[in-house]
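One protein chain omitted, others in place.
Chains here go by letter, A and B, matching the order in which they are written, and residues are numbered from 1 within each.
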Amino acid sequence: MGIEEKTGNLGFVTTTLETVVNWSRTRAMWPLLSGLACCAIEMMSAQASHYDMSRFGMELMRASPRQSDLLIVAGRVSTKMAPVLRRLYDQMPAPKWVISMGDCASNGGVFNNYAIVQGVDQVLPVDVYVAGCPPRPEALIHGILTLYDRVRKEGIADWA
Amino acid sequence: MKEKLNKAVETIKEKFGAEEHVFRGHVTLILNREDIVPVCRMLRDEFDFQKLTDETAVDYYQRKTPRFHVVYQLHSIEEDLRLWLRAPVPEEDPFIDSIVDVYPNANWYEREIWDLFGVRFKGHPNLKRIMLAEEWEGHPLRKDIPVKVEETRFSFNWEEIDLGKKYVKREQDLPPGEEKEDI
Partner (left out) sequence: MTTIHDEVTEVSLKELEGLVSERAIKGETMLLNMGPQHPSTHGVLRLLLELDGERIVTCRPDIGYLHTGIEKSMEGKSYQKVEVMVDRIDYLNNMGNCLAYCLAVEKLVDLDVPPRAQAIRVILCELQRIASHLIWLATQALDLAAQSVFLYCFREREYILDIFEMVGGHRMMATYIRPGGLWRDVPVEFEEAVRDFVDHFPARIQQYENLLTENPLFIDRTKGIAVISGEDAISWGMTGPSLRGSDVNWDIRKVRPYSGYEQYDFEVPVGKNGDVYDRYIIRIQEMRESLKIIKQALDKLPYGPVRSNNRKFVPPPRSELGVSMEAVIHHFKLWTEGFQAPEGAVYVPVSSPRGELGVFLESDGSAKPYRVHWRVPSFANLQAIQVLAKGHLIADLVAIIGSIDIVLGDVDR
């Protein structure tokens, strides 16, 4: 079961470089196994048996930032954690993407106080925001698919 | 009030001149801050309060004259007796003796109080910030520090708030294929 059966004896397929690179990027985008707070539990749920994110090429959560492509900021980011998160992001190899999961990560949520960074976009460039407190696993999956759509639209000029 | 608790309260009142308050069944003793270590030691050794369940502080900014109250909750497990101790600490000289020698788990509670309220503990082995980063200035749970840090966003000021955020994407930053959604 693979492309070689579909193509039969053709021996080759033609496509553009952009399509094939973006296709391969979206089919195996490994997230960083880094949970912060409540949303991390929903992220684990999305990873586990009911919702099964491995349908979207995410069966591996890598514990090392060096091996991951996607940082899911799952939970509230405290001022003490923000530098650590930035360091994690800097350690990830390009191309890399960030999903801000939940209200607290996106804009501080209900915690408008001294301890919480009011939006992780003060520290990291975020690609997709997922609303909810915490978002359902379906919402996270929708966020990931939205990210895939964006990645598929990227051209060679964006890769530089 | 149970007999054992009563006896402990009477003894402390007699020996250390503590003041007793009862609210909804909670017995609280207000002590001088110099007495806290001997009182804790006496309660642990003679009256079986073998556990420190909780330690915290309350800031009475512009309400009461000794500004801070350090609140201890001692617990005797056999009969589930709980006794609250309060030691007022003035603002000018926020010091109190550490009870780490009596109850080892007071260590983190006292670090937390130092971190969030700025009450110092004499004789604490490692009095450093615990919740906030080392370089943080101020003690955020004091009442003179405002609760909110960010203004509420409205249609007239959201752009100003966004400008303070380094990586916020604005309309002009979006890739050409994507339009900003009208909400």
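Note that a contact is a pair of C-beta atoms (placed from the backbone, for glycine too) under 8 Å apart; a residue touches a chain by one contact, two chains touch by 3 or more.
The shown structure was predicted, so the numbers you read here are calculated from the model rather than taken from an experiment.
J.: Taking the entire complex into account, which one of A:25, A:76, A:96 or A:150 touches the absent chain?
T.: Residue touching the absent chain, from the options given: A:76.
J.: Taking the full complex into account, find the residue in A:13, A:28, A:110 or A:131 that is in contact with the omitted chain.
T.: For the chain that is not drawn, the touching residue is A:110.
J.: Touching the absent chain in the whole complex: find that residue among B:13, B:51 or B:120.
T.: Residue touching the absent chain, from the options given: B:51.
J.: Can you list, in ascending order, the chain B residues touching the missing chain?
T.: These residues of chain B touch the chain that is not shown: 23-24, 26, 28, 50-54, 56, 58-59, 63, 71, 73, 77, 80, 82, 84, 103-105, 107-108, 116, 125-126, 129-135, 140-141, 143, 145, 147-148.
J.: Which residue numbers on chain A touch the omitted chain?
T.: Looking at chain A, the ones touching the missing chain are residues 32-38, 40-42, 44-45, 48-50, 63, 65, 75-76, 78, 80-84, 86-88, 90, 110-116, 123, 133-134, 136.
Going forward, only the chains that are shown with their structure count from here on.
J.: Report, in whole Å, the distance between the mean C-alpha point of chain A and the mean C-alpha point of chain B.
T.: 38
J.: Going by the contact rule at the top, pick out the chain B residues touching chain A in the complex.
T.: Its residues touching chain A are 131-133, 136, 140, 145, 147-150, 164-169, 175, 177-178.
J.: Quick one: in the complex, what on chain A touches chain B?
T.: Residues 79-80, 108, 112-115, 118-119, 121-126, 150, 153, 158.
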